[in-house]
Every structure is written in structure tokens, then in C-alpha cells.
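One structure follows; several queries about it will come next.
Every protein chain of the complex appears in place save one, which is left out.
Per-chain residue numbering starts at 1, and chain names A and B are given in the order in which the chains are listed.
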Amino acid sequence: MIIDKGVELAWEVGRPFNLEIRSADRIFYRERNHPEMNTGQRRDLAIFYCQNVPEGNEYNRQNLEKIYGKHIRLFSIPCAGRLEYTHLLKALEEFADAVYVITCPEGACRYLEGNKRAIKRVLRIRTIIEDIGLEKERLDIVIGSSEERKTLTAFCEELIERASSLPPSPVHKNRFHREDAENAERR
Amino acid sequence: MKDISLLKRILDKGEFAVTAECGPPKGADPDAVIKKAVLMKGKVDSINVTDNQNAVVHMSSMAACILLKTEGIDPVLQMVVRDRNRIALQSDIIGASAIGIRNILCLSGDHQGFGNQPQALGVFDLDSVQFIQAVKNMRDKGRIIGGDPLSKSPELFIGAAANPFADPLSFRVVRLAKKIAAGAEFIQTQCIYDLERFIQWMDMVSERGLTDKVYILGGVTPLKSPAMARYMNEKVSGVSIPQDVIKRMEGVFKKKQREEGIAICVETIQRLKEIKGVSGVHIMAIEWEETVGEIVERAGLLPRPI
Partner (left out) sequence: MITAEQKPIDEIREMITPFKRILALGCGSCVSECAAGGEKETGALASALRMACKIEGKEVVIGEKTLDRQCVKDFVIELEDIINNYDAILSLGCGAGVQTIADIFPEIPVIPALNTDFLGETKDQGYWIENCIGCGDCMLFYFGGVCPLARCSKQLLNGPCGGAVQGRCEADPETPCAWQLIIDRLTFFNALNRLETIYPPKDWSKKQGRGPRKIIREDQQK
């Protein structure tokens, strides 16, 4: 039973998330599960980052996704100001317990105002998610520091840690993982 | 006895006219109006009744005017275009005349957002200039807007407001000229504290030949305190109080502030008497009506001519 095309996701930025929508409230997604990962307390994050973040290159991104498995999806964007509301909301809807947006430090945006715009947009979506019953901490802006030059890797570590204090998102109560899906199909 | 406009009679005679203002109560209490009337009776020629001033609901101006008439006072009905469409306005005009009101002041009105009914629709079907013209045509031609004849024309002395201190300065005289061309016969100005600026405005007005066409009554308001002076200067649109006046109010002990406010008012009136083209004074002492008598007396304007 396929629901109409209206619910397909089309990500303008990063690479598309591969989703097959089988029913309105169950989402199966392809995930890479690193065998050494202890998935006990970890939450699933979406991290959108300005491609200017130190070590924000494609190689590193793929590497980090391998390391963290299903717990982090990384999306590189030319500028944080290019973020659309749909990116943030759909990430929260589809899989994320928390969404973080990494912007360039104040004054360092190569498009001048992009980081400021990203902040305004995130603030707006925060009030919306609060209205629907999600903690606003599930969406946050992380502003890069001009002195520290924190790398993408360092951000990932910090954010995984930060998100662990949040309970799992109530949106994904019925979340299934691949093994369960495969088991279900076998039955 | 036939109703006449006492204000018009005095102005036509060339006497220096004195008018004052009465704010109706925010309730159905006729005594509140009568009390104020009694305080000012005999000290002024006519008394204006405000129309839902500041867009705050008050007893209607027309009703309060009727109460003033029972005390033998010649009222000036103030009517704003904010609350009534042309049907209601014209209807009220003929009604006012029928019950013996002989003076009308045609105004735009403060925006409804200021008052205690900010969700109300502001009507503004006519503007104040069109309203003046409508009243004039009803009186002189016996016709309403659109041309239908009236069975009996209203008898009204038509007035308008003018603000010598508002922006844009350059255009104020043109606007006054339009009001006069539309039919305004007397003007009451916003309260005056800055006499130099007022004189400048009077010069422009007479330069355009308007002082021959209209009676100008300069507005005055006695200050109660320096806080009132500062507030009015900053917050009330169209009022500008020069620093030296504010300093005068600040420079006296609290007990003497009211006294000083009245003194400033009296001095202003005395100066107005000397300005060519000024035919009278309009004292706006809202909620301080008891001072009107004293002010008029000290300004040497008593007794009032009958």
C-alpha cells in the first residue's frame, strides 16, 4: 500500500535520504550499523552544517557516518542560510531525535548574513515544534567559534553527547530498525 | 424664544469671544454635565462638547449639548467623522438644529486605535472638509449630498479645527484655506504655548487673505504640573510646548504649580488679544473646568457681553 507521491522527500541539499514509505506512521530506512557501536543511549541526530566547517569535506562526512552508524546523518550545505523549514521538520519527522545546525562564526559567513538568517529560521521552527509537543531543545543552532576552529568531528562528538540527555523523540515511538523489518518480511 | 448662536452674534459684533470645553461623562449621569455647565456659565459665550474624545466612549455630544441648553448655555456640538457615515452625520445635523443647537465643529476625530474600543471599525465615510461642505450645503442650499432637498434647512454656525503646530507646516495654511472654502466660518486652534510659532502661522494665514474670511479663536489649556507639560509635549500629537514654559512649571514648588499654570494661561490670552486676526480664545480645561472662571476674569474678559 503506497501513499501518494505527496509524501516523498526531495532534499535539495546534501544527498537524499532513502526512504520508502510503507504506511503513514511507520518508516523503514536503510541504515548502516557499525558492529562496534553501542546503541544503548544514543539518539539519532541530523546535523546540517555549512560546508565551511573545518574538516567538513565529503570524505570526512562519509567517514563520520560510518563511525556513528544510524545515529548521525550529516548534511552539507553551501551556507546555513540556505536551510529551509522543510529540511528541519522532515528530519524530525522521519528519524531524528534532535536536529542541529552548525553555522559559521559571527561575521564569518561568506554570504554575509547566512548565519544570521539560519538562526532566525531555527528560532521560528523551535516555537512551532514546541506548539506540537516536542521539546524545543530537539532543534538547535551551534555557532562555530572563530578562535577554536572546531572540526566537524569534534562537533559530532559534542552533539551526540548533548543529545543523549534528551529522551527519544515521541514521534518515533514505533520506529523499526532494519533487522526487525527483515524479520517481519521473512514471516 | 428663538435659538441663536451667541458665539456668532458676539463675533459678528467684533467682540473678543470666549469659548470653553466640556467633556461629557463616561456614564449616563446628566448631573456631571450640569455641574460643569454651572461652573462656567456666564464666564464664557459658548461651550464646546467633545465627541467621544480620544476614541473613548462618553455620553454623546448631542445629549450633553441638550443638557447644556437646559442651563441656558449656547453649546458648540463637536462631531467627528470617525464614527458615523454620511447618512448618520446629515441626520444628526438636522436633528441638532431642530433641538436648537446652533454651532457645530466638524472634525476628523482621533483614530479609534487610541481609545477603549480599538477593535471598532473607523467609519471615515466623509472627511472633515467634505463634512463641512455638506453642512454648508444643507444650510444654504437646503440639500443633502446627492441633491435631495430638505423640508427645512438647518441653522448652524460652522466651525473647524486648525493646528498651527502640526506637520507638514508648509501645508497647514492650504488646508485651512480648503476648510474655509468648504464653508468653515470659525476656527478653534489646538492649544498654544509657543506664541512665536503661532504668530508665524497667523502671518501666513493673513498673507493668504484668510483672516478676513474666518474668525480665529486661539486655543489655550492651563497646565497643572510640569509632568503634564512634558507629557503633552511628547505624547499628544499636535501640541508643542517650548522648553522655557516647561522650565517655568518646573521652577516652582509643587503647591504653586497650578497657580503657575493658570498664570501662563492668562498671559497667553492677554497676548492673543493683541494679535491681529485673532477674534477670541478657546479654553480647553478638561477636568479642570473650575479654573475657567478665574482665567477669564484674570485675563480681563469679564463681564461677557450679552
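Just so we're on the same page, a contact is a pair of C-beta atoms (placed from the backbone, for glycine too) under 8 Å apart; a residue touches a chain by one contact, two chains touch by 3 or more.
Values in this document were obtained by computation on a predicted structure and should not be read as measured data.
> For the chain left out of this view, which of A:55, A:93 or A:157 touches it?
Of the candidates A:55, A:93 or A:157, A:93 is in touch with the missing chain.
> Have a look at B:93, B:162 or B:223 and name the one touching the chain we're not showing.
Missing-chain contact among the listed residues: B:162.
> Of the listed residues B:3, B:29 or B:127, which contacts the missing chain in the full complex?
Per the contact definition at the top, the residue touching the missing chain is B:127.
> With the full complex in mind, choose from B:60, B:108 or B:270 the residue touching the hidden chain.
Answering carefully, the residue with contact to the hidden chain is B:108.
> Thinking of the whole complex, not just what is shown, which of B:5, B:19, B:78 or B:190 touches the missing chain?
For the chain that is not drawn, the touching residue is B:190.
> For chain A, which positions touch the chain that isn't shown here?
3-4, 6-7, 24-25, 84-86, 89-90, 92-93, 125, 128-129, 131-134, 170-173
> For chain B, which residues touch the unseen chain?
Looking at chain B, the ones touching the missing chain are residues 82, 86, 108-111, 113-114, 122, 124-130, 133-134, 145, 161-163, 166-168, 170-171, 174-175, 177-178, 181-182, 190, 237-238.
Methods note: only the chains that are shown with their structure count from here on.
> If you average the CA atoms of chain A and of chain B, how far apart do the two points sit, in angstrom?
About 67 Å separates the centre of chain A from that of chain B.
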